[in-house]
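Shown next, in structure tokens, is the structure this report addresses.
Removed: one protein chain of the complex. Kept in place: all other protein chains.
Labels for the chains are A and B, by order of writing; each one numbers its residues from 1.
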Amino acid sequence: MSNTASNSFISRCAKSRSFVIGGTITGFLLVCAIVSLFWTPGTVYDIVIKDRFLTPSADHLLGTDQFGRDVLSMLMTGTQNSITVGIVAVSIGLFAGVGLGLLAAARKGWTEELIMRLSDFSFAFPAILSAIMITAILGPGGVNSIIAIGIYNIPVFARLTRGSANAIWAREYVMAARASGKNKLSITLEHVLPNILSIIIVQATIQFALAILAEAALSYLGLGTQPPHPSWGRMLNEAQTLMFLHPMQAVYPGAAIALAVFGLNLLGDGLRDILDPRLSRKR
Amino acid sequence: MTKTVLEVTDLVRHYPLPKESLTAPPRYVYALNGVSFSIEEGKSFGIVGESGCGKSTLARNVMALESTDSGSVKIMGKEVVGLSFNELRPHRQHFQMVFQDPYGSLDPHHTVGRIVAEPLAALGRLSRQEKDERVAEVLTSVGLKATDVSKYPHEFSGGQRQRIAIARALITRPSLIVADEPVSALDVSVQAQVLNLLRDLQDDFGVTYMFISHDLAVVEYLCDEVAVMYLGSIVEKGKTEDLFARPAHPYTRILLDAVPQPAAGKKRDRIRLSGSVTGQTERRVGCAFRDRCPMATDKCAEETPALRQVEDGGHFAACHYSEEMIQRATA
Partner (left out) sequence: MTLLTVNNLNVNLQTASGPARAVRDLNLTLEKGQTLGIVGESGCGKSMTALALMGLLPENATTEGSILLNGENLLEKSERELCTIRGNRMAMIFQEPMTSLNPVHTVGRQVMEPLRLHKRLSKAEAFEQAIRLLDRVGIPNPEERIYNYPHQLSGGQRQRVMIALALSCSPDILIADEPTTALDVTIQDQILELIQTLVAEEGMSLVLISHDLGVIAENTEKVVVMYGGTVVESGSTEQIFSQLTHPYTQGLFAAMPKLGLGRKGRLTTIPGTVPDLVNLPKGCTFTDRCPLATDICRNTPPPRSELGPHHQVLCHHLEQAIEARSRELYT
């Protein structure tokens, strides 16, 4: 791309308020996760019973929980967990789903029918239910919950990809490529995929947010990350019994989840505005 | 002796309609009902007709972009119908296509160089340098700059985009170019530029055109021979001069009369056509045009008129009353 084009791309990014806010929040969470790998303000794994339920102070900015662990540190370390789950689960859904969707659009006929009916079938189960089913079969644990969420993501991407790819297949430039003797694989890679990429990227950010929510829900149910690894969902779970005595214990992880989901959704919205060719490339 | 570049014989294409119920008999859209014509090297063959007459279906079948029900399409003497996509690939360099919509036919994510070079894939391996040379050469021949290769389609106007599309069709030095309404999306002043370009390219490279249009004036300007299609069949064909001067089918006459004339002066006398194109979902005995034809008689309902020669010099028409039509036109 020429210089002017990339300039206008950056200026379009700067102009989209939701992209800026969403990007900032997402960036902040990423920084938290990275920092927590090396340093946290307090301890996360050590149980210090005498320090339980401390109110916020200089030592513990957000206080401590019922085992005397530093809440801020746990939140920061929990970010790692959420981001890993998001990235891995979305990647599973993205690669398998987009691949299946592209295949369905290119092959049509019974291949398309089979892929779409399978995804209808998996859509029939609520996300959490299917995740519970998968963890029930494979056993609870961080990795299994990631796989469960990832599998749930496959039909989402498969449907979206197939829908948008079908629209591209109907375009005249695809017809022109066929008239040039290009086979379906090269048309898919050269014409279809680049033209639907922006839609997929936007969906990926939204699925990322949903994956974080799903992971929190699974952990809350005790099917996700196992102790002593901190996770936002498990923090909520542990706070639940103390809801009326120490409400703040539930508020902190709840706020973290809300912030992450909010930030990613804004980012997705902003990306949609920026990447939408109808807005950027007016005839 | 002149070489025949394209020979289409009795081409049939019926699209199945979704069934209304499991037990209902299958229904079809009769898009092409046995179309035959041939084009000689270096000539332009025009196909005119209203929307839904099957002219775009014909283009896609000639280009082997969809499966044909029956009939034969020979390009440069080689049968195209029945070949698999991969078997056909090496042969594709001989026939290329230009599409109607200059906005829809170019991938917005590809550079002009990449778009124009696309058909070269069918030629097998070419060196990078050879590719670049051919792209530059073909871009200059359609009136664009060789430096335009790195630009994107959205940086060009409609007319320039259609030049890019023509360059893409020319790059394999094909014998036949199928052009489906190549100028109907363009403004008048730009349309003239593209029409002249198509003419010049024919003079320079000797390409053969199968030119599809709904605009009779454009066809008259560009084509040596014309076929008029109605409901999936050719109802009249012949040399452009003959056909336009002495239309032998009432439908041709009506089409010619319907074109508004940009001239001072009062209204012309003409036959007006009532009704619109009827469905293509049923097959009937008799002339397909009889419901709208001002000359229709009982004979038209009983006997399907065959395409027959009505005048010397290859003027064919499918009407029981062609001789009367010609007489009336000469009188």
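Everything below uses one rule, namely that a residue touches a chain if its C-beta (ideal position, glycine included) is under 8 Å from a C-beta of that chain, and two chains touch if they have at least 3 such contacts.
Since we're looking at a predicted model, the values are computed, not measured.
Note that the absent chain touches B when the full complex is taken as a whole. Contact with the omitted chain, checked across B:70, B:196 or B:309, is made by B:196.
Of the options B:73, B:97, B:207 or B:255, the residue whose C-beta touches the omitted chain is B:255.
When you scan B:33, B:68, B:141 or B:160 for touch with the missing chain, the hit is B:160.
Here the missing chain is touched by one residue of B:17, B:83, B:217 or B:306, and it is B:217. On the side of chain B, touch with the chain left out of the figure occurs at residues 50-51, 157, 159-160, 187-193, 195-196, 199, 214-218, 220-222, 224, 240-241, 244, 254-265, 267, 272-274, 276-277.
Convention: only the chains that are shown with their structure count from here on.
One finds 50 Å separating the Cα centroids of chain A and chain B.
For chain A in complex with chain B, the residues that touch the partner chain are 171-173, 175-183, 186, 190-191, 194-195, 277, 281, 283. By the touch rule above, chain B contacts chain A in their complex via residues 63, 65, 85-86, 88-90, 92-93, 96-97, 99-101, 103-110, 115, 118-119, 121-122, 154, 165, 168.
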